[in-house]
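Notes to accompany the following structure.
All protein chains but one are shown in place.
Per-chain numbering from 1; labels A, B and C assigned in written order.
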């Protein structure tokens, strides 16, 4: 196991290798932070303090972390209703996120939008949507605009395997490839759309073939390996930034909890315990933990614990928005 | 040239070969009939008797003729606003078609819908639409229903190259392949959407690759050859009828006149005379004419002339619908 | 014959209607995202795939646009599909097929074809559904000739309207509010149709006519109790079907009361409430002086946080207050005491 890890670390780019201990610590912090936030959201959920449909990223943390680690702050991320991970990984403010889930005025959207609509523009997190597939063309348009302005921004859009069935995905691919816009499309393929497995939705789960037909290069990351993701993203992002046009990642992953909400769902019998366990065995949080020196690990964990606790406390203490806010922001001045 | 034709005829299925002279005559009649109708529509158009946006099939006749010849009467066709050819080839009533273009009560839709909405259910022509791509899922649904009822109907849907850019096309392919419904998708690739060439719309015109990614078998017919089309369709239809699932044809072709209306459009400079001429050289109407004995050819042409003339006369004589018809048929009893 | 007394829920009534029709008519089938899911679409489709086979209650890819076209195509071939949408908001993905195709096909082909599809559209509310999971866009469909739009509010009407919708030869937008699913009421076991275009007077009264739509019927009935306590007798009308609309029943009631409050579960601008008020005025002007008023969603996207969400929707108390003002002819500053609606208060996530 350790040999394997060493091997993977060895494949990192030169710069990353030099900073390997710092990098591993940073990755672990990012992973552990998302894990702990999700655990606490799940813990609080039954108290009804979070009255916001929350689609937890628990189990899928590494996708966002591996990819966002390769981005600049000025790069842009769009994502879906299942985006606690992407929001945190891109550097979104944790306090404003939890306050948003609580529906409080210090939330990222002043409590107006909850878990399904997270934004932090100062971190390049450009927002998420509760309509499957709907942020995909936004990312393409954003990327087109950045290029028109002469900037070298890269735009990443995360979406689920289900989103690939929506017509807008194909229209967006075609246009992105035609205009060679700087977008990285990332499919977080957890093989389910709510409770429906892939084989009930597509004749063959050969998503990359579909995408390649648009002349868009693709990569498959089969085990959610955060280091592989980082390496692949660094390479892809530099190609995209250099004007190479859009690329596509299919990252296999698995959510550990139910589609929406804090519970297990094995009793629904749409997936097996063995399947879930096989993914738990690949848990990137545990894996990175094991790669750190124990003291470093403790330091990171302690930091994160207090940061997360503080965020929930922040949310608890924040006020609900005042009544007049109902009518604000319908239009932008 | 004649050798080539003989060779092509030789490749017909056994049954077709036995009936070759009759078959060739039938194909020529179908082609010539569409050609003559389109010429007369173009001739009449400037008189303002046809106040209906008409997208002429002139030059594209062979696609509909080659394919519909392989269908049973009980098989079903859906098509687009450019469907005079498909309507006539599938056996749609010529009188009711011309009367429809004239807006008369004996029209296929009692004059309410014009050129862009042709239907003749008794011939299995299930209608056309002025919204690009919109009949594609209808064909899939129709085919699904026929299979549910235990019938062995094959449904054919014609659409242009432009329609392949609409999201609904991809959604329809995915579902059709998933459910293995008996549909033949036919792209009449005339390489333009109005005045926009393919390279302005897609990164690469590899439509078949896109379709194959859905596990749908495809065929390319590059020259609009009516005999090749017939042969390929016979084979595809029998596979589909046997339960093999959907297939896809890309048929290269070219419209000779402007996108909509009766005129030439070379002055618009979006395509070259050389390009157009290269297609005129492949004209299937002329080609089939040359394959018939002169007397047979004269017989067919005379028949068609009088049939077409009668249809226009029928339309001229038909009345406009009465005022009260405005309010009829909004709902079906 | 004894009066039926069996009580079942709104959700069960919908299930029973679909199951009964599927039994009776092999051309009926159900499909849509999640219809054969373990949760069975709030129970409304629960075991249909077990009873009628996986071909007659099936899940689909996420492809609302094409799936609507598939429903229309199947209907053209003589089937009677029921297409289920988990949220009304998702109909925005298939407006082309609904408005440009389904609504027009009978007319476009001069009656040669028919499109008997039922589009079940579930309205979300509670637990922070927010801007994209709470819309009720029935007025968009009422605007378009060729579509029928129904919004039953009682279990009895849910069953009868569903049966009528399935048997109807035209596209029917069938609106369901998820806060109604748990409501129980008397539902006959046998099959029956609730005809479209016939409103129901749920409570009689002389002082003001309240026409309410979907879940607002429930809130308006509660408002009526508050109003009784201050001596205002409201007549509560549930149009049941919005297109066609039974304006006669409404006009008769307003002729009697002289006052009309329309409470929609939707925005008011160009909404069902504007249409009902306009039609009533057109009929009664010059004949009977009337006072009109309308309520609906606040003219903003729906916020998720509970305090603002509470303000977004009309409720029994604010409806009563408005009706009281209209009945008295001026602002009275009266707001009855009262708790939040039970079905909303009791609703628990996760979604």
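One rule holds in what follows: a contact is a pair of C-beta atoms (placed from the backbone, for glycine too) under 8 Å apart; a residue touches a chain by one contact, two chains touch by 3 or more.
Owing to the predicted nature of the structure, the values given are computational and were not obtained by experimental measurement.
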*Contact list for the unshown chain, restricted to visible chains*: A, B, C
*Pick from A:24, A:126 or A:276: which residue touches the chain that isn't shown?*
A:126
_Going by the contact rule already stated, which one of B:28, B:45, B:185 or B:314 would touch the omitted chain in the full complex?_
B:45
*May I ask you to list the residues on chain C that touch the chain which is not drawn?*
89, 92-93, 95-96, 99-100, 103-104, 107-108, 130-132, 135, 137, 139-140, 142-146, 243, 267, 269-275, 277-278, 281-282, 285-286, 290-294, 299-301, 303, 329
*Tell me where the left-out chain touches chain B, residue by residue.*
45, 48, 51-54, 103-104, 107, 111-117, 129-133, 162-163, 165-167, 193-196, 200-202, 258, 260-263, 268-270, 320-321, 323, 325-327, 330
*Tell me, which residues in chain A touch the chain that this view leaves out?*
76, 78, 108-110, 112-113, 117, 119, 121, 126-127, 129, 131, 134-146, 148-149, 167-168, 171-172, 174-175, 178, 328-333
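Going forward, only the chains that are shown with their structure count from here on.
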*If you average the CA atoms of chain A and of chain B, how many Å lie between those two points?*
47
*Please report how many Å separate the Cα centroid of chain B from that of chain C, as a whole number.*
43
*In whole angstrom, what separates the CA-based centres of chain A and chain C?*
37
*In chain B, residues with contacts to at least two other chains*: 167-168, 171, 174, 178
*At least two other chains touched by the same residue of chain C: list those residues.*
60-61, 63, 65-66
